[in-house]
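Before anything else, here's the structure in question.
With one protein chain held back, the other chains of the complex are shown just where they sit.
By letter and in written order, the chains are A, B and C; residue numbering begins at 1 in each of them.
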Amino acid sequence: MAVSIGQPLESTIETNGTAYSFDEDPPDMPGLKKSNERFRLPHITDLFPDIVPKYSTFSTKSSCLIRGNVQGPLRAKELGKMFVDDRDRVLLKVIRYAHASSSGAECLNDDCTFEHWWLSRAGPRSHIYFEPTEVNAAIVTCGGLCPGLNDVIRQIALTLTTYGVTDVKGIAYGYKGFIDEKIRDIDLTPQSVATIHLMGGSILGSSRGNSKTSEIVDNIEKRGTNMLFVIGGNGSHAGAMAIHQECFKRKLKVAVVGVPKTIDNDILLMDKTFGFDTAVEEAQRAIKAAYIEAASAYHGVGVVKLMGRQSGFIAMYASLASGQVDCCLIPEVHFSLDGPNGVYEHMKTVINRKGHCLVVIAEGAGQDLVAGEGGTDASGNPILADIGQWFVKQAKKHFKEVGFPAEFKYIDPTYMIRATPANASDGILCSVLGQNAVHAAFGGYTGVTVGLVNTHYCLLPIPEVIREARNVDPDSRMWHRCLTSTGQPDFSPPHVESN
Amino acid sequence: MAVSIGQPLESTIETNGTAYSFDEDPPDMPGLKKSNERFRLPHITDLFPDIVPKYSTFSTKSSCLIRGNVQGPLRAKELGKMFVDDRDRVLLKVIRYAHASSSGAECLNDDCTFEHWWLSRAGPRSHIYFEPTEVNAAIVTCGGLCPGLNDVIRQIALTLTTYGVTDVKGIAYGYKGFIDEKIRDIDLTPQSVATIHLMGGSILGSSRGNSKTSEIVDNIEKRGTNMLFVIGGNGSHAGAMAIHQECFKRKLKVAVVGVPKTIDNDILLMDKTFGFDTAVEEAQRAIKAAYIEAASAYHGVGVVKLMGRQSGFIAMYASLASGQVDCCLIPEVHFSLDGPNGVYEHMKTVINRKGHCLVVIAEGAGQDLVAGEGGTDASGNPILADIGQWFVKQAKKHFKEVGFPAEFKYIDPTYMIRATPANASDGILCSVLGQNAVHAAFGGYTGVTVGLVNTHYCLLPIPEVIREARNVDPDSRMWHRCLTSTGQPDFSPPHVESN
Amino acid sequence: MAVSIGQPLESTIETNGTAYSFDEDPPDMPGLKKSNERFRLPHITDLFPDIVPKYSTFSTKSSCLIRGNVQGPLRAKELGKMFVDDRDRVLLKVIRYAHASSSGAECLNDDCTFEHWWLSRAGPRSHIYFEPTEVNAAIVTCGGLCPGLNDVIRQIALTLTTYGVTDVKGIAYGYKGFIDEKIRDIDLTPQSVATIHLMGGSILGSSRGNSKTSEIVDNIEKRGTNMLFVIGGNGSHAGAMAIHQECFKRKLKVAVVGVPKTIDNDILLMDKTFGFDTAVEEAQRAIKAAYIEAASAYHGVGVVKLMGRQSGFIAMYASLASGQVDCCLIPEVHFSLDGPNGVYEHMKTVINRKGHCLVVIAEGAGQDLVAGEGGTDASGNPILADIGQWFVKQAKKHFKEVGFPAEFKYIDPTYMIRATPANASDGILCSVLGQNAVHAAFGGYTGVTVGLVNTHYCLLPIPEVIREARNVDPDSRMWHRCLTSTGQPDFSPPHVESN
Partner (left out) sequence: MAVSIGQPLESTIETNGTAYSFDEDPPDMPGLKKSNERFRLPHITDLFPDIVPKYSTFSTKSSCLIRGNVQGPLRAKELGKMFVDDRDRVLLKVIRYAHASSSGAECLNDDCTFEHWWLSRAGPRSHIYFEPTEVNAAIVTCGGLCPGLNDVIRQIALTLTTYGVTDVKGIAYGYKGFIDEKIRDIDLTPQSVATIHLMGGSILGSSRGNSKTSEIVDNIEKRGTNMLFVIGGNGSHAGAMAIHQECFKRKLKVAVVGVPKTIDNDILLMDKTFGFDTAVEEAQRAIKAAYIEAASAYHGVGVVKLMGRQSGFIAMYASLASGQVDCCLIPEVHFSLDGPNGVYEHMKTVINRKGHCLVVIAEGAGQDLVAGEGGTDASGNPILADIGQWFVKQAKKHFKEVGFPAEFKYIDPTYMIRATPANASDGILCSVLGQNAVHAAFGGYTGVTVGLVNTHYCLLPIPEVIREARNVDPDSRMWHRCLTSTGQPDFSPPHVESN
């Protein structure tokens, strides 16, 4: 039975994410058509075009309860702007660079032009594609720990409850929990999740490693799960996409929604990912300690290794926030240790001036220098060397050889950072991401993920955000600010003018 | 003598903020012309059109030092994208609402249209309008404390030093420090500011209250100050604008740049102001304590008063982050205490269900209820009543009258929040704002302020940001999320359908 | 059936706490006889002299398990010194003052003599007076919150489990939980208490106020409770003693054991009570904030009110730890506000020297000054005025009258301090107190409490510790250190020499 409401809402339904199609861009939305091709969200009606959505059971306004007791058509005004329209759009690009020489400019030619890319806005829809009492939801956390996992789990569970869902399961220890029969599910109720956000880690447990998509979907079918929430990184999102596609192939009505989890903040298109802020905050403890150790020793050198296999965001932000770091080494920027522009020379200059020196190094920095140092594993694949310990060993050797006394103090706070509960800022980010993941699933979207873009919460097709890792741009203002703050030179070979 | 560089940079100079004028909008920048009228930045060349700028003495790349030793023209590529072009623009509006009924929609009619408003980007310019050795800079902090004041002071001082400035003074105790002869200036050097960001408060001291603009400018003239950095709220920014205008009137070459300081986050157009994030974080301590006190008492009621005279951002964000608050009262949303939709009824429902209840109340909430309760001051002006204590007193009385036992625990953490050092996130925000204030002054801008807009740092004309206080939109998703999180009804009288 | 073990242990049994009687002091234990009279512990065998104790089921050594499987006599050596002998004694007085003029000397005449007072040592006994499977234990927390309550509850529950007890109940909301039928008990299991120490407050809830002893014992009888653990202050200990006496009167075999809970540290004879250390630690936040607020204002005055109705320990220790307090006012030391030796004069001196001033005031300080200010309650009894707010109001008035500008910032962190989880030091103290309460009950002691005396854990008869509140000695080194640290004069009228 089709719902009957006033025009504005009705048109919303007819033009849900899947159907959104203008022949040409509206005058105030240049680039919309191209955006709709690139950022179009898969929707459950792609597979089941005949599903008739229902009024949402979600409401934030007690005086506007439309749960059951709606007598006649409500006008938009009465609904108190409670819902997000499927056609609401958020701009992806917001800077117009005047010239390719502008800091951070991503222009293809000198005469930069501005591209309009429109993303779908996240949030509760007025109409939903799942009957809450029929929802069988599962949540899984994958990969390494990250502050805020429990906040996301909690909000997904609580928001599902708000919609009226009663069957919410946590899959233990990542995708493995779908396959391994010894691993039992965890019941998630408003009571059981009430205070889990006060603790770090994941109450579901987490694990790395992949499982066969087909086996996971077999299990999903067997359980009757029809909403799956995957909290994980690039790899786990790829897994979620594969699950979504396998479900479509098997004609299963399953909404698969991701919540990007990467403490390294290396997901494309998003302002920041949850846990990052807390990581930068918590890294301050290690940096402060290293500073104190360095400053209290004769020619003391503090070295702090921070997370970031491919991206130096944590190292860069933590150095900036600290204001006490003299040298920040990240994967995106090449450096040489020796030579007049090398790291050692800078360290000596700093020690001679201040008496001590503080180095922050991202775990993925200088991998060209340690290539082969980590040895190979059983399969002959190279193991990444621990750049922090390697750097300290090399530097000690160098300083000894050149007769420059120096005392090294090395801190690796990785696990202490990862296991921290989310700070307030991340707590809010996690909560809203978790809520929006549920809104997306009820809104019928699948194969999508949620993220903060230009301060607004958006839904994105998974493939767009996992194309590659997001990196620090060495030409960005933020990296330049880091250079200004540390006072470090660019360790790359000196610039040769081409004139 | 005019500088001689390649085209791109030269055109930058000719088209600085003051001169920016297209006859019509470029195709990829609709709305530019209108934006240039509204968000045009006052510039020192408005007063002194003949000033010839110099190459910047600021550099982040040791291999690209253009300080003095530049022989010939450098091409953009060689400069490593070090500078921000005067014509770089950031979009102010980034959401396109499909309909006026969308959550948070700010549309004038049902068929919302998208408006392009372009703001000037903050950052270092390739050319500067002040000779560093001739700069005589002053920094002043006004109004109540806010986490991060010392971070901003420190970065302004350090960045000035990076440009080559040696004369940096702190004006003590706000604008009063310009007038009161007993109050001495504070010398700010890289050494003296090195670790001030580790402490809360302001090393300059702060104070409320205004001083006569003419007297301040007399003093500025007497000192020979030509760069003034004002860290303060709406009132202090109005003061800064007045100082700028008086300087122009007197034909003084003084760059007056503001850095918005409001722990309440109530400045227009900006993503957030510094200190806010720390305040929300620190408020968690009080909320947690109130929760523990409430949960450990029979029918315990925890009440936490948080800052926010006109805007409930801190109360709303702190409640959301906590996940433990049952009732959040803010100035923007009317509430009644009594009646079936009143606050008391909600509290009783919560206590009956959970055994205890947690209320967060912004200091400016319910001022209609306490009108006159605060008495009048010497001049007969009404004094704002302390809504927190008043609420507790009223609620105690009510619960006693209706024979519903309840034990109240009231916490006012205001000063403990304000005096906290900035957290890492605010530390970065403060640093970049401070740096950009200096870049703005050297770039010749005056009567401007700096702010984060859609994750990008921008320069804004002061009058645009102080038109009124920024408020929580009761129709926004964020407030709705808060309602979902607390479970509170809308305390306003029930909605009457107009049919 | 009497147990059969080697001499040393057997003699332990025969000479349990109740029977300990030498005719005269052993040469190396002068004062023992007198101590045995004063500090003799009531014992279950006082009421039931025929009870035959059993081997303890408590063991810390897996290789020395004597639980059931002991075949023959074990020699002391084999038991690995696992148990505490009933006759082990700890000295109460450990300083021998040379003269009545020595700092802190408690001598009756100039020629101080040293008194030996011997206390019973707490800890597990080799023999126990309760069959674990028959134990029906109850735990109750009374009075205001104090850091560590959950730690004590947790350890009592865990240690009972270690002995083999399976029936452990928490009585909710203090003694009231015995009487009020609507209040339900809380089951305490190793699982349910596993992580409660990570949270502040009391999971049992707490309340002030007394209930009739006879009604409580009626309820104890009805439940069949035979071990009662009371975590509370002086009043609650008096209640525990009355319950013990009523049980003896009714010939009930009930062990009543107290754990002193007073954040104010005002219990006699003990080194310190749990929660005090955490309170002093947490008070630093408020003091630091007040310092920052004061130092950032023109003639700023920070005022922090700390707990301590009758004793100024928290105020004194917090001031000492801080090193930033200029004036510490406690109940034990009279002060006048006005006059050349008054508080105001000292504040002005400090402000003139440093620019700001920091005052810590205990809640019970200066009650002579505010007598009557608090009004009377319904029964006509005087209500204690809030000295903190009163002091600020008076001081503001005074400074205004004398034309000395000053800006006041008042912080009352009471609830934020009380609701904190125990720090590590208190965590250990709580754990050991909780364990020892259980050891005491199994050892047959009742009407006793546990405490740390000269770094050793002891059992004490309740009446000895609640005779009066413990106070700061104004002639002690600790108070003198506080004076040295704050630099405050003695505010009392100048000393008049009697010559």
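Brief remarks follow.
Definition applied: contacts are C-beta pairs under 8 Å (C-beta built on N, C-alpha and C of every residue); 3 or more make two chains touch, one makes a residue touch a chain.
Predicted model only: the values in this text are computed from it and were never measured.
Only one residue in the set A:Arg154, A:Arg418, A:His439 or A:Arg470 touches the chain that does not appear here, and it is A:Arg418. Within the set C:Asp46, C:Asp85, C:Asp185 or C:Asp218, the residue that contacts the chain not displayed is C:Asp85.
Think of the hidden chain as still there; on chain A it touches residues 145, 149, 173, 176, 183, 199-202, 205-207, 285-286, 288-293, 295-298, 409-413, 415-416, 418-420.
In the full complex, the hidden chain is touched by chain C at residues 8-9, 12, 28-30, 60-64, 72, 74-91, 94-105, 110, 113-115, 118, 121, 123-124, 151, 154, 159, 162, 195, 197, 271, 277, 280-281, 283-284, 317-318, 320-324, 341, 423-425, 427-428, 431-432, 435, 454-457, 475, 477, 480-481, 483-485, 489-490, 492, 494-495, 497, 499.
Just so it is clear, only the chains that are shown with their structure count from here on.
Centroids built from CA atoms put chain C at 47 Å from chain B. Note: centroid distance chain A to chain B, computed from Cα atoms, is 27 Å.
For chain C, the set of residues touching two or more other chains reads 199.
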